[in-house]
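Of the protein chains in this complex, one is absent; all others appear in place.
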Amino acid sequence: MPPTGAQVKETTFRVRYAETDLMGIVHHASYVIYLEEARVDFTRQIGAPYLDLEAEGYSLAVSELHIRYKAPARFDQQIIVRTWLEEVQSRAVTFSYEVVEPQTQTLLATAQARLICVDRSGSVRRIPETWLNIMKPLEVTS
Amino acid sequence: MPPTGAQVKETTFRVRYAETDLMGIVHHASYVIYLEEARVDFTRQIGAPYLDLEAEGYSLAVSELHIRYKAPARFDQQIIVRTWLEEVQSRAVTFSYEVVEPQTQTLLATAQARLICVDRSGSVRRIPETWLNIMKPLEVTS
Amino acid sequence: MPPTGAQVKETTFRVRYAETDLMGIVHHASYVIYLEEARVDFTRQIGAPYLDLEAEGYSLAVSELHIRYKAPARFDQQIIVRTWLEEVQSRAVTFSYEVVEPQTQTLLATAQARLICVDRSGSVRRIPETWLNIMKPLEVTS
Partner (left out) sequence: MPPTGAQVKETTFRVRYAETDLMGIVHHASYVIYLEEARVDFTRQIGAPYLDLEAEGYSLAVSELHIRYKAPARFDQQIIVRTWLEEVQSRAVTFSYEVVEPQTQTLLATAQARLICVDRSGSVRRIPETWLNIMKPLEVTS
């Protein structure tokens, strides 16, 4: 569960057929795409769109990813990803996630992703102030 | 079947689990990746590696793709893609493919892909002479 | 353009980061997933959800796919896929598509996909009447 006080944004979408595998359920790699989709949507919802960061010459490159799979997801079902900022540093940011089935609120997965700010050449850089100013206050501080 | 006289190169690999879907077979989008893998390997085999073309500032962008699916492929089986050059023009090139199961030689799919040469800005450009000189003589001429 | 009288359904979504490639644009295989997404959404919109067909033991397996790429799509942009039924036969159905950028209405791609009805064992089967009755009247009849 998101910690008290965390500003949680929700992203909802449906499972695509191509995201399933022969086990009949969503392939575990598809969740990595879901988390990315939720992260990009999170930045849009807080008013600091990831697209603008890229336009300024920066990228957030995933440096660490940790997913715990709890229950299978299936074709065509709706998925909610709840996203919040676990930690914001000058050069890195950590997102936490809950992946949930909306009808029954079944927890499908939990995850954390740490991303570092890099420029076009791949060098680690300070996250631009505009983004830090928007993201810092959203960080979990408990 | 490749036309008489076509210089056919073969690329062999195994089906990955993630490339299957809940129908229990390889998802039809995975073949697009297989064709690309075979195309890149073809350019390596003829001594005009696609990577070098990219290094010179050019890309071959797919402008048309036509796939006919004949029989399903399954997890972990080997796949052979037979690739040849159907047509070479100054700004575009058309590859033809046969996707085959090696043990029984079952035809899994046939395909054609037309690619146009573009530069970094996306403008259509003439394919560099080095590539044309290597690819032109390999074109199907019947 | 969809022919006069065609019942066209629209599906809208955003390009995911993972769907791009090092050319900086959407990879051509991603469109295959977009067409599938649109096709599944089409069946939902006409009241004959593909999920229900699967639940009854049938699948629609892609037997032929033809895509013409017209203009590149980019990360985070919105995509509209317009989908209509080109031909409905007792064992096969052909969808036509236009992929469009909504702001400028730029045509990104056109496509056709032919699907055949199969059962769990992969044998070709007649499309269940319920689906035929809903899809037949939507077919392009010009």
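Every chain is named by a letter (A, B and C) in the order it is written, and numbering of its residues begins at 1.
In the analysis below, contacts are C-beta pairs under 8 Å (C-beta built on N, C-alpha and C of every residue); 3 or more make two chains touch, one makes a residue touch a chain.
Please read all numbers here as calculations on a predicted model, not as lab measurements.
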{"item": "Full-complex contact with the absent chain, from A:V8, A:I46 or A:V62", "value": "A:V62"}
{"item": "Residue ranges of chain A at the interface with the undisplayed chain", "value": "22-23, 25, 28-29, 32-33, 36, 54, 59, 61-69, 72, 122"}
{"item": "Contact set of chain C toward the excluded chain (per top definition)", "value": "17-18, 20-22, 24-25, 27, 29, 75"}
{"item": "Contact footprint on chain B, counting only the chain that is left out", "value": "13, 16-18, 32-33, 36-37, 40, 49-51, 54, 75-76"}
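In the analysis below, only the chains that are shown with their structure count from here on.
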{"item": "Chain pair with the most C-beta contacts", "value": "B-C"}
{"item": "Label of the chain whose CA centroid is most distant from the centroid of chain A", "value": "B"}
{"item": "For chain A paired with chain B, centre-to-centre distance based on mean C-alpha positions, whole Å", "value": "35"}
{"item": "Length of the line joining the C-alpha centres of chain B and chain C, rounded to whole Å", "value": "24"}
{"item": "Centroid spacing, where centroids are CA-atom means, of chain A and chain C in whole angstrom", "value": "28"}
{"item": "Touching two or more other chains - residues of chain B", "value": "22, 25, 29"}
